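Below you'll find the structure, written out as structure tokens, and then a few comments.
Every protein chain but one is kept in place in this view of the complex.
What follows is chain A.
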Amino acid sequence: GPQSVNTIAVLGFKRRCRELFKQEKMVPVLVVWLALCLSGTWAVDRSNFKTCDQSSFCKRQRALKPGESPYRALLETMELTNTRLTLQLINDNNKVRLLLELYRLQGNMTRVKINELKPLKPRYEVPDVLVREPPTEPIKCHCLDENGVVLSLGVESQRVIVSAQPFRLDIVEGHNVLMSLNSRGLLAFEHLRMRKDTQAEPEAENKEETTKEEEEKVEEGMWEETFKSHSDSKPNGPSAVSLDFSLPGVEHVYGIPEHADTLRLKTTDNGDPYRLYNLDVFQYELYNPMALYGAVPVMLAHNTQRTTGIFWLNAAETWVDISSNTAGKTVFGKMLDYVQGSSETPQTDVRWISESGIIDVFIMLGPTPKDIFSQYASLTGTQSFPPLSSLGYHQCRWNYNDQEDVRSVDAGFDEHDIPYDFIWLDIEHTDGKRYFTWDPHKFASPKDMLQGLKDKKRNMVAIVDPHIKVDSNYKIHNEIRSRGFYVKNKDGGDYEGWCWPGNAGYPDFTQPDMRAWWASMFSYDQYEGSMDNLYTWNDMNEPSVFNGPEVTMHKDAVHGSWEHRDVHNLYGLYVHRATMEGLIQRSGGVERPFVLTRAFFAGSQRYGAVWTGDNAAEWDHLKISIPMCLSLGLVGISFCGADVGGFFKSPSPELLVRWYQTGAYQPFFRAHAHLDTPRREPWLFGPENTALIREVIRQRYTFLPYWYQLFYHAYRTGEPVMRALWVEYPQDPATFAVDDEFLIGRDLLVHPVTEEGARGVTAFLPGKEEVWFDIHTFQKHNGAQNLYIPVTMSSIPVFQRGGSIIPRKLRVRRSSACMEHDPYTLFVALNTRRTAEGELYIDDGHTFNFDNKEFIHRRLFFSNNVLSSVNVAPEAQFTTKSWIERVVILGASKPRKVTLITADGHKSQLDFDFDASVSVLTIRKPSMNAGEDWSMALQ
């Protein structure tokens, strides 16, 4: 009941409070925390976080209603080079001019940039997120008259129509409008200005200027804003930007993580917009648009015909409004007369509002979901290819108390024959929350501990947070201070805030030299006690500032020449990046890093894994893990997971088992628990539950070759590993809102049990042409149906798609590295045409040598009763000891004989078993090396 919920909620506070009190006594600012401690209730304390109404720019911008835009394109200013169109826009109300830049990018994308023509001072343009300056394609001016310009894009029949008055952009293909910008007239660009309310009389020359402009009123919150007791000084005044996008024919939009909400985004007419502002939200609530730890300003729009995407490259606080077209059809200008459109066409309108910076938007035109992934990947890069071990199981807890604790948990896994790859240390492992150090009593000999893990081919992760204890006896602090690397407060001093260590400074990760220095701190000689099997976890990098506004940094804090306001959502990405670079550099660029982050931005996929933050041991939190990771996958971040078991509170054994079963089929598989919760290592809930958890972790390990190959694929293409159903079945509207099940790659369909006391689940099996095989019973089911599946506690409904071949390793050992040389079993699931296809990817599992063509990549296919393995990367070189020990063909008929033909033409007969009850053929021990050419004929 709610009471018990309340009870646990406060534990979190308590811990934070206790930690703080332990560190420093009698510090006035602690009163803040005390108040929080005392007023703790379950669920987020909403009053700690702003609503749109409390964020003055959002309130101002949202107050603008759709209507005629005051902006007019000055066609006479148009300049068109081969690759770029520029054009001035004027706001007829205040006469301020903007500069519009329009680019056609390679890969079916259009980039629209709008900045002030002559800003009072430069406005922030987000650096370091794009992997390169996106290559352009020629634009051709199609026609030009006093009403506007028509530009043709690329080779396709796409055009951009620039309407002059009011200014709007329409992107059309053939007779279809794909997307319109400023069609609702909500483009708004708050130009930088001198402060008038308190300034002396403007000088004469300015005066003249002023008279030309319509007097702009100074609204409350433009030059100063207070939230709770926090004051934001806003020296630059109002600087917000906003723009609306209309998506005709679209009823489904996705993305803009991170929110604890459904996969399909909701309209926001009756509440706040979705907010993107990286925040440490204590005990977040589900199913609402509040901001969370990370922000990726990318939205996907989808209908049966096409998928498009909007990437709004802005790192300031951002709000996104979504409405659908019940409000009526957009009025089209006469330039668009030829465009057919009926009032019945569904339409979604979205509107982006950011506090500062410029408008820099990438319009990705698909047309398929996979095109979108590749377009977005070409802009911001792909998922980093993680070490194979990081796809295994991670055992975490706040905290493993000491080396003996680590040793005994490690031994527990062997005793109970449960595999795991990583054990994690949270903040208590440090010497007084001084990162890069070890508690001298509890972790007196970290290298012994790490060696102990290494002897079992296992690894460790230790936390390194970006808040640095202000302590003149702490080397890291002294170095950062003396090098001037801290973020500054508005008055120029080092910014200080409260976090785990008490008073802390925040390194300015936006500075390249700061990041380089930070990275160097991970070298083995700098980070004492570290070894090559120690990896890193960046938490609290929103950044979390306990006594700051909304538990984060003051917006008027200063990063070089920019305000924190401008860079906020990028901070976490930079921390993640610098840490990852440190791990690469310590091995001389040889070893792949593994770094987990809580805060993220567009591009964070390049640096490692993310998790969904501090969730709770509740069934709804288990459910929400699916849409949260699916949404991240859509915007490039594949390596996603939720704390298995739930961070806050204590799960019932049933919930814990169900969470393991779900987590084992999600990309990042880590159990984690709050300090105040009872211990929950997998063997602490009785032999039955231990067996259930063991079984599903072992299932995870049998699928590691498939997971690994999918991550390689994600690294190459940007396609998500964990996929929403509509990505693979884009023409089936029944899949569009499904978020209680998901695909891994395209070949595994998972419908986890997320209801308490469930006796059955109803899974939707997509695809009219498809058949699906239960991976446990090998039962075959037809696609395009809702299938009721009775479940017991051991059930985790997973299906392999007919037409696929999945390589697995069934010899589960205590860690992934122990399985390196083990043989494969190929699961060949036949479709209705009796064919199947799959891949096999093998490399050393941990270095960058795959970039030097040291890998095996083979295509496996079955047709005409012959299964073959062919090399799809003949230029690559790698050898493996692994061999094929078994081939299991699902949906097969019984052959008379099975003949193996190896690369040298040698033929041999193979033994096999046929189970007629489920039509499964098991071919015994063909024994060929996994890297070789071979074929196998069924006669």
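As a working rule, contacts are C-beta pairs under 8 Å (C-beta built on N, C-alpha and C of every residue); 3 or more make two chains touch, one makes a residue touch a chain; residues count from 1.
Keep this in mind: contacts and distances are computed from a predicted model.
Asks: Which protein name, taken from UniProt, belongs to the chain you can't see among "Electron transfer flavoprotein-ubiquinone oxidoreductase", "Phospholipid/glycerol acyltransferase domain-containing protein", "Glucosidase 2 subunit beta" or "SKP1-like protein 21 isoform X1"?
Replies: The chain we cannot see is recorded in UniProt as "Glucosidase 2 subunit beta".
Asks: So which of A:Cys818, A:Ile901, A:Val918 or A:Ala937 would be touching the chain we can't see?
Replies: A:Cys818
Asks: Of the residues A:Lys456, A:Lys488, A:Arg746 or A:Arg859, I need the one that contacts the missing chain.
Replies: Going through A:Lys456, A:Lys488, A:Arg746 or A:Arg859 one by one, A:Lys456 is the residue touching the chain not shown.
Asks: Which listed residue (A:Thr677, A:Asn831 or A:Ser882) would be found touching the missing chain in the intact complex?
Replies: Looking across A:Thr677, A:Asn831 or A:Ser882, the contact with the absent chain belongs to A:Thr677.
Asks: Which positions on chain A touch the chain that was left off?
Replies: 6-8, 10-11, 14, 17-18, 21-22, 25-32, 34-39, 47, 228-230, 401, 405, 417, 441, 455-457, 547, 675-679, 698, 810-814, 817-819, 821-822, 885-886, 924-925
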